[in-house]
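Note that one protein chain of the assembly has been removed; the remaining protein chains are unaltered in position.
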Amino acid sequence: MKSASRDVLVIGSGISGISSALELAKAGITVHLVEKEVAVGGHSASFCCKATDVCVRCSACVVPEKIREAVLHPEIRLHTSSTVRKLAGKGGDFRVEIVHQPGPVDPEKCIACGLCTEVCPVDPKAIHAPPVEATPFTYVLDQGLCLRFKGEKCVLCRESCPTTAVEFERKAKAVELSVGAIIVATGFDVVDARERGSLGYGRYPNVMTGLDLERLFAREGRLILPCNGQPPRSVAFIQCVGSRDRRHGYCSHVCCKYAMKFGGLLKYQNPDTQVTIFYIDLQTAGKGFARFYEEYKDSIRFVRGVPVEISEAASGELEVKFEDISLTRVSRDRFDLVVLSVGIAPRKDAWDLAKVLGINMADDGFFAAAESNGSNEASVKGIFLAGTCQGPRDIPDAVDHGMAAASEVLQLLDRVGARPAGSWGY
Amino acid sequence: MSMKGTIVAFCCQHSGYPAADLAGKLGLGSPEALRIIRVPCAGRVDVIHMLRAFEKGASAVAVLGCEEGACHHITGNTRAKERVEQCSMLLKEIGIDGRRVVMFRLSPNAPRKFVDVTNEIEMAAESQGRQDDNR
Partner (left out) sequence: MEVRAGVFLCNCGGALKNIDFDAVASEMAGIPGVASVHVSSDLCLAPARDRMISCIREENLNRVVVAACSPELTEYPLRRTVQSAGLNGHMLSMANIREQCSWAHEGDVTGKAVELVKMAISRARLLQPVEEVEVGVERSVLVVGGGFAAVNVGLLLAAAGLRITLVESTGTSGSDGQELGSIHGFDIGSLVTAAERDQNIEVLTSARVVTVEGAIGDFTVTISREGKNMARKYGAIVLATGSRIELALATDSDSSAEYQGIGGTNVVSQDQLVERLSRPASGVKPATLAFMVDFADESTRFSTLATLGNALAVRKVWDSEVYVFCRDVKVDSQGAERLYREARDRGVVFVKCPAAPRITSDNGRVMVEAKDVLLGEDITVACDLLVAEAVLYPDPATAALGSVLGVRLDEKGFYQENNVHLYPVASERKGVFFVGTCRGQSDVGRVMNDISSVVINIKDLLSSGKIMVESERVKVDSEKCVACLTCIRVCPHAAIELRGTEGGKEKAVVSDLGCHACGICVAICPAKAIEFQDYRDDQILAQIEAVG
């Protein structure tokens, strides 16, 4: 029996959700791409290029292209500022209720002219351009800064808008969708670096996370210290912050690679900068990464040993206390800047979505695939998992995973084919 | 024929062109003398295109393509580099400073690099002096 609807719901518009959506759209399926934020693209849309004089395959530049493709595809219906509230039915015949909570600026009307920002009376501006990679490029109103939302009578931005895109009171709207299958591609949260309180994130301005570094490079193109606007003389990367520990018993896949790529980029931009990487096991598997290590092992200091504490030295530098395993002793080194290579963790709101959809979560907090035979189906038939919401992966793996989930959805909708036979232990 | 001080930049749609857009969105300043011509790949740009720009009085010509190893068409940016070098030699033969034609490689999400590179080209062109009318 064919499914009641051939439409598909994809929850989450990061690189994995977009990959799923595009493959299904190309098969002629109408895809409802639901995104919680105002802009699509997820985390990876804000990553920076890490090329030195050659491309290092960080995949950051691919994301905007895929986003553009998805946004322009006629079979993909975008629902931004929307979440899934209710689910009924079963695989092949789901009825989903989406709640669309529009923000003050309507993405279908905003032409990004910037006239609203010009007239906004507060500083910093309450209404302003979104991050440069945002698609759609819709202006955002920060309710925390806006006078109107603090009870005052300011309507300057609304008056100045040539397309009447600004409206302060917008009601949430419920949208009912009938879909044959669902793909969950809600992505990840970075581990909160404050979990390792002794590493000083939030206390010392020169301790930042890998994600902070991505955004800094994306904006500035080079690394400058937030405190004095100068390039750092010495940088330390601390691996496995929030990975392979008691709370997160897995490897996050991406951190050793991004630390090495950033390390290489820093050396390329400032050959005098000293770069140190503190690690447990260097994850150099995958194409080309082992070569990376060979290339950098003489210019970057790799120290096997995980730091336990960061404090501020009298000089203002950061002092890192660590166990140097190869010397079997505890040491202290000083750095201008420390980057915590934070891992990929399940989203804090994953539990809420799990309840709505009725899907199980695994012990590590990610969504659980029902079988261990390679299928990406969740514990509810007709719901499939794509991307980091199921477990850590890098961008190429997330694209592959998204396409694989779409493939299983297509099989379900066509009611043909079965999973390859066999299962394995892990 | 006017000596405009124009910089003609052939920007590939996978690298230079989107980087220029991002630079504009960020409000970063690039040279006003820049005239961007969009191409599907840096490998589409031919020496004759570069030379025609100089004939028209451009003070510099740039080809902006993808980072080495990242060309969507694999060899496009390499071929463009070779052609830029060929053009440079031809310019020298006719008495124009060969450094006025350059190739730069960047990724589409590198607006700062776009701005740095184009400003550098403008400054270099100014220091090389005004182009002699050599036709």
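When the chains are written out, they are named A and B in that same order, and each has its own residue count from 1.
Keep this in mind: a contact is a pair of C-beta atoms (placed from the backbone, for glycine too) under 8 Å apart; a residue touches a chain by one contact, two chains touch by 3 or more.
Note that the coordinates shown come from a computational prediction; the quantities given were computed from them, not determined experimentally.
Novice: Which one touches the absent chain: A:D93, A:D142, A:E167 or A:D400?
Specialist: A:D400
Novice: To test your reading of the contact rule: which positions on subunit A touch the chain that is missing from view?
Specialist: Listed in rising order, the touching residues are 23-24, 26-28, 57, 59, 62, 65, 68, 71-72, 109, 111-115, 135, 161-163, 244, 249-253, 256, 281-291, 293, 304, 325-328, 374, 376, 391-392, 395-397, 399-401, 403-408, 410-411, 414, 416-418, 420-426.
Novice: Applying the definition given at the start, please give the residues of subunit B touching the unseen chain.
Specialist: With respect to the unshown chain, the touching residues of subunit B are 1-2, 4, 6, 8, 13, 17-18, 20-25, 27-30, 32, 34-41, 43-46, 48-49, 52-53, 56-58, 70-76, 79, 83.
Rule of thumb we're sticking to: only the chains that are shown with their structure count from here on.
Novice: When the C-alpha atoms of subunit A and subunit B are each averaged to a single point, how far apart are the two points in Å?
Specialist: Chain centres of subunit A and subunit B, defined by C-alpha means, are spaced 34 Å apart.
Novice: Flag every residue of subunit A that touches subunit B in the complex, lowest number first.
Specialist: 47-49, 51, 53-55, 57, 60-61, 64-65, 129, 132-133, 137, 218-222
Novice: If we count contacts the way the header does, which residues on subunit B are in touch with subunit A in the complex?
Specialist: Per the touch definition, subunit B meets subunit A at residues 14, 18, 22, 25-26, 66-70, 105-113, 116.
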